[in-house]
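Before we start, here is the structure in question, set down as structure tokens.
In this view, the complex is presented without one of its protein chains, the others remaining in place.
Naming follows writing order (A, B and C), and every chain is counted from residue 1.
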Amino acid sequence: MSPSIIEFENVVAGYSPSLTILNETTLDARRGEITLLIGPNGAGKSTVLKTLFGLLLPRLGEIRFEGQRINGKPPRELLAEGIAFVPQGRNLFGSLSVRHNLELGGITLPRAELRGRIDEVLQRFPRINERIDNQASTISGGEQKQLEIGRALLLRPRVLLIDEPSIGLSPKLVEQIMTMLRTLADEGTTVLMVEQNVRTALRYSNRALVLEMGRLALDRPASEILQDPDLNRLFLGGHARTSAAG
Amino acid sequence: MTASPSLLEVKDIRKHYGAIKAVDGVSLSVDPGEIVGVIGPNGSGKTTLFNSILGQIKPTSGNVEFCGEDITGMSPLQLSRRGVGRTFQTLQVFVKLSVRDNLIAAAQEFKGTMPSRLFAPPDAGLGYHADEMIELFRLKHVAHLPAGSLSYGQQKLIDIAMAFMPAPQLVLLDEPCAGVNPILVDELHDLLVNLNRTQGGSFVVIEHNMDFIMKLCAHVVCMVEGKVLAEGPPAEVQSNRQVLEAYLGN
Amino acid sequence: MNRTRRAILVVALMVGALLPLFLKSYGIYLLTLLCVYLMPAFGLNLIVGYAGQMSIGQGAFYGIGAYIAALLMTKAGIPFWLVLPVAATSCFTIGLALGFPALRVQHHYLAFATLGFNVLVYLVMRNEEQLTGGTFGMSNIPRPSLFGYSFDGALPFFYLTYVSLLALGCVLWWLLRSPWGRAFAALRDNPIRAESTGVNITAYTLLAFAIGAACAGIGGAYLAALVNFIEPGQFGVSVSLTMLLAVIVGGSGRFFGPVLGSAIVILLPEWLRFLQDWYLTLFGFAVIVMMIFLPGGLLSFADRLKTRRRAP
Partner (left out) sequence: MGELIHLVVSGTATGAIYALAALGFTLLWQASNTVNFAQGEFVMLPAFMMLFFIGTLGTPLWLAFLLTCPVAMLLLGYTFKRVIVDPLIRHGVIPLVIATLGLAIGLKQLVKASVTAQAQPFDSAFPNGLLTMGTITVSYADVGTLLLAGMIVIGLQLFLNRTLTGRAMQAVAQNTEAAKVLGINVQRMVLYTFLINAVLAVVTALLITPTYLAKFDMGESIGLKAFYAAIIGGFNQARGALLGGVLVGVLENLTGAYVSAAYKEGVALLLFMIVIIVRPEGLLGKPEERKV
């Protein structure tokens, strides 16, 4: 079993003093694996990613990256340390070209290095290369998601956080994106993913963490959960906790 | 007894944003006193459907009938006058008013006319009713604090209590359990059942908490990508293959 | 309202009534001016503080009221008591019309729209010389009399204004305590929710502007009678601006907020005369400091202390 690279210990976080989402959450992600976060809406999956990436300050608890405490570090510093984040939804700058969108992903790199890195990413995404001079708002949804992922890879992150990459994409495109993430993980990048398209995502993941009301309810190898006849109940009624106990 | 006419009749509602079909031909009907649940993965168009029914946005096509009257495209104001109430997905209380004033504000506009309200007592004659509701929702200890100063869960309760203040015939609840702790969720279930029994109103509930929906509703509609994928009794929808696939991928 | 507050109010009203007896004529004039100024300020507080709309145009209604009074009294010889309802209803009607942009746009857009309205009214006052006397203004505006008793003297006119202000204050107090007040607050706190709980936001928005404008119209008529001479400069954008800041500094959405704020912009500069133009300089910068540290206005200070004590 590979060692933990990301650890949450009793983390409490929320969007306002009166709204707590993460409730003493404890979980971890292991090096070179795809860890899948699943659970009903409002369980705190996206909040885990946002808190980890410094977009939300944890009120209590500790977040560690390679054993070092990273609570409250801003995204800029975390990027420099090797964590990148692809948030949910559309995150491109529509009026700028595809190339310029890519470039902005490397804004923290020395300018001299930027060009080489862009070429490296373009090799991985030939579709993006074809659209390089188009306005970002004019490319298709699948291309946009690929561009977003490519933009995050520009920094050669050791950990990639990705939130609901499949939203709005056709099943075929989802498979493509998942395959790509699997390749990345096999090359050594740790992937922490939130995904609603659970069955598909499980097939590509190593491990699944089920969150419920801001807490870890279940931690199993992905293949095991995929076989579990209770998977349905997890989402359509019946508490995860009961199925974990049973 | 002949089949009673339905209270709400939604016929083939569509809401398109350019090429994106947020709601794509949804029909549903709600009988008097019935509690209908609407489920579906994120982005399946549930809230857009609500907003189209409630006049918050204008549907591209289709129509909505309430008590046999065509109410398509009516403003929220006109709808509330006809007895259609709602709660919102995000918190929507009057932050600077006290809890009690929030409840009175939710119902006072249905009493008398605007000029007559100018000469009405300050509580518009609703003080007693508001206090009853405060008792029911166990908000007595905070009744005189500004609503904005309370916790998320408490504000959510106020939000729901407000919708029921004018005793509407139909209430549409948009994710009443979101951000509410598990103990409160159980209480909420009891409250809604209680209100359904005492006020006799019908509800349509959007909710992701499946236990809640399955316990509360007699009829469940599952939406996926703007369409109704399945509907029927909760147990049936729960075990429907397509529904499972929609939630879990295939 | 609890007992201490009621006691404070009674004492304050007594002091207000008795103070002029001990003042020279300029002091009485200033107190009268404060009473006059409070009429539009109360109206503005209804618009901004209670109904949550933005307005930098209250000075225009103040001016419209004053010009209507001046015109009708000097040119047509109509008595003050008949002029008053004309000024109020005219401003009410125009206020209703100005409310329409507020239905389309909010916040800073509305600020610009009302400010623009003020500029327009100012231009009309300045340019339509035949009617308004242009930059020369209108003079010899008489003070009212009632059943042969003339309010010409400084003290009689003060008491007339004082009593009128109290009457206006009572009407507004009653209005804001009625369900209407709650509807205005609902409109301010959350218009979308308000609409779905049956509040006719169109009607209440327009009414807020109209009632606020009517208050300013009444105030304008009293101003014309007080100063006997009016010119466009008294009703420019800067007047509206100062009035808005007075309401906010005092504490918008609090009934007595405008009293404190108006005292700061009307009385305090007289007391701090040696500061001259530096007074407004300090006032301007003080507004910034207040927005950062006490955005609810000076009257919110007590509440602030209370919440701080309640919080652990």
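Please note the rule applied: contacts are C-beta pairs under 8 Å (C-beta built on N, C-alpha and C of every residue); 3 or more make two chains touch, one makes a residue touch a chain.
Keep in mind it's a predicted model, so treat the numbers as computed, not measured.
When the missing chain is restored to the complex, the residue among C:Leu38, C:Ala185, C:Leu244 or C:Ile266 that touches it is C:Leu244. Checked against the full complex, the candidates A:Arg31, A:His100 or A:Arg220 give a single residue touching the omitted chain, namely A:His100.
Considering the full assembly, C:Asn127 is the residue among C:Ser25, C:Asn127 or C:Asn228 that touches the omitted chain. Touching the chain that is not shown, out of A:Ser2, A:Thr108 or A:Thr179: A:Thr108 (per the contact rule at the top).
Of the listed positions C:Val15, C:Ala76 or C:Ile292, the one in contact with the omitted chain in the full complex is C:Ile292.
Across the interface with the omitted chain, subunit A contributes residues 53, 55, 75-76, 79-80, 85, 87, 91-96, 100, 103-105, 107-108, 111, 151. Contact residues of subunit C toward the unshown chain are 54, 56, 100-101, 104-105, 107-109, 111-113, 115-116, 119-120, 123, 126-127, 192, 237-238, 241-242, 244-245, 248, 276-288, 291-292, 295.
One rule holds in what follows: only the chains that are shown with their structure count from here on.
Farthest from subunit B in terms of Cα centroid separation is C. Here the chain at the heart of the structure, going by C-alpha means, is B.
Mean C-alpha positions place subunit A and subunit B at a centre distance of 34 Å. We define each chain's centre as the mean of its Cα atoms; on that basis subunit A and subunit C are separated by 56 Å. Distance from the subunit B centre to the subunit C centre is 42 Å, each centre being the mean of its Cα atoms. By the touch rule above, subunit C contacts subunit B in their complex via residues 175, 177-183, 185-186, 188-190, 192-201, 203, 253. Residues 54, 56, 75-77, 79-81, 85-86, 88, 92-97, 101, 104-111, 114, 117-120, 122, 124, 162, 165-166 of subunit B touch subunit C in their complex.
On the side of subunit A, the complex with subunit B involves touching residues 16, 18-19, 21, 40-42, 164, 166-168, 171, 174, 196-201, 213, 231-232, 235-239.
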